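All protein chains but one are shown in place.
So, subunit A:
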Amino acid sequence: MDARRSTTAVPRVRQVGFFTPNAPPAQPSRTHSFPVDSSSPPLSNSPASNSLSPVMIPPPRHLSDNLAHRATSPLPVPEPSAFRRPIRSHHVAVVGSYNPTESLLGSSPPLASPSSRVIGDGEFSEESTAGWFRRSNSAKFASSFSGGFDLTSIKSSETGGFHQVKKPVVAQPKEEKSGAAAVVEPQINSSSSTKPLKEKTTKAERRALQEAQRAAKAAAKDMTVSVGVSTCKPVKQQPAQKKDAPPPASSIAVSDRKGGERSTEKERRKDIPAPRMQFDDKSRVEKAKKRAVVNQSEARNRVELFRHLPQYEHGTQLPDLVSKFFQLDPMHPAVYKVGLQYLAGDISGGNARCIAMLQAFQEVIKDYSTPPEKSLTRDLTAKISSFVSFFTECRPLSMSMGNTIRFLKSRIAKLPLTVSESEAKASLCADIDRFINEKIVLADKVIIQHAVTKIMNGDVLLTYGSSCVVEMILLYAHELGKQFHVVIVDSRPKLKGQALLRRLVGKGLSCTYTHINAVSYIMHEVTRVFLGSSSVLSNGTVYSRVGTACVAMVAHAFHVPVLICCEAYKFHERVLLDSICSNELGDPDAISKVPGRMDINYLDDLTNKDNLQLLNLMYDATPSEYVSMIITDYGMIPPTSVPVIVREYGREYLWI
């Protein structure tokens, strides 16, 4: 993020990096443009003010929060992070060359220019079905106007009509921001950061301008859109409330209002696969909470950059869930058992989790009987979905599990209507068995056969953590009598490599064990790096256990070939550029505490401090340029060929 787009000026942006949660941005020159409007409606009007529950997730730190906070505390706190470049006058005319709407917003009604951008944004978020690219802000934008019109009408309408429809679209985002005294420009790209705009007009001027616009638009909106009024109303109340409300309440109010809009948006998106849950999206989190079986309590100090991911207190759910066992009648015991094992960490590793889930589903299908007046296809799919959401609550699904579930659901959907229930059940169970056999067990065997050809006598093979397929490769190569040496690189806190080391040493392989800190030292002795992977994405990015990217990068720097071993069912058509968008957060205690070392207890009493955020990431993304080869059940392919496999394979497993 460059200095121009300094995040402090952006009300909606998620602040990047580590920072003290309540530190207000140091922008003294800014204060004059944010007068606290004491005449705003009282907080009780807010529909969300009573929805503030103790389990409520702390709201994202919008600028509005910080500003409101600042209004009460006059002392500016110094800038916590270097890249949040402070202090630009609000009268700076041009912020960036790509920021043309600024002058429009400041001086004239921002109708024409930004609207096209909003449309672009909307279409984008509509098309990015996986919701992968979308971070919360673009989603909010999309939802904030999507209540007002449906996209098809826009696409079909003429330019004139088009413009008319667009108007409310532009207005809404602007209105809601204006209360917070900052204008956010809708972006073309849908990354979370919205560009800051410097206000040129005073608060009062802009308010007047908006009132005029709103009045003008109300009619148009009512005509074109039926839902328009309902979505517009809370918007009107919002700006005023925001200013006086205490920080949490105000932003919750914002999010609740969005929830209303989202419901209409949801209908529009029915045919699109559900986007990944964004955990900084209050309304959806609330909804999910209602359904939830597992009683998760939110982590106290959530890591700011990863708010969109679930961050829960670890270790609290298990006893609770165990005690609830008999109250959860719709839950199948096999599913329940596997869910608990996920939660407790007894089952880990992509393949193991997948197989456990499939076997649980097999049990479910065996014990299933179609309720009267329902069809097996629909009822079973719904049931599976509810189990899947239970699994998700226990531990976020891996991408390979997502693929597997997709396979199972497509099998259920493709059952012929004429087939009897027992036949359908038998065929589904057979399908599951075949999936496990063909896509996991046999695939591993094929991978081993391929990988062994790349192990020569005298090689030094490095592996990181513990991957079951890499372990099988090493053992098989050893069985073949190849002479090689294994370097196992491991890392805290899981230390999975030790288990692997034990098994390999037991089989008589010569091994070296080291921690990831020493990887750059050991790398120059290494001839091949074998790594496992949780998923391989369509741009060749390897999504794997945290630390893999580091090992691959060091290997690349030392010109050591990096071989990724991954079954093709783990390939995913999504694209991942960083490890922020999609990740999983582990127990923060695991990194703050060192078991068995009483002398290393520096963090013992600090875990609940407000200004400490512990980040225990589970995965990272290795860019494809660090990967020399991906070994899959379809052979050895370069990372550029992953989309081909996804295409071919995706076709295959629909009619498997």
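Keep this in mind: contacts are C-beta pairs under 8 Å (C-beta built on N, C-alpha and C of every residue); 3 or more make two chains touch, one makes a residue touch a chain; residues count from 1.
The working rule: contacts and distances are computed from a predicted model.
The subunit not displayed here is recorded in UniProt as "Translation initiation factor eIF2B subunit alpha", chosen from "Structure-specific endonuclease subunit SLX4", "Mediator of RNA polymerase II transcription subunit 18", "Translation initiation factor eIF2B subunit alpha" or "Aldehyde dehydrogenase".
Check A:K454, A:K494 or A:R545 against the missing chain and you find that the one touching it is A:K454. Within the full complex, the residue among A:D367, A:D433 or A:E525 touching the omitted chain is A:E525. Taking the complete complex into account, residues 454, 456-460, 483, 485, 525, 527-528, 561, 563, 628-629, 634-638, 640-641, 644-645, 648 of subunit A touch the chain not shown.
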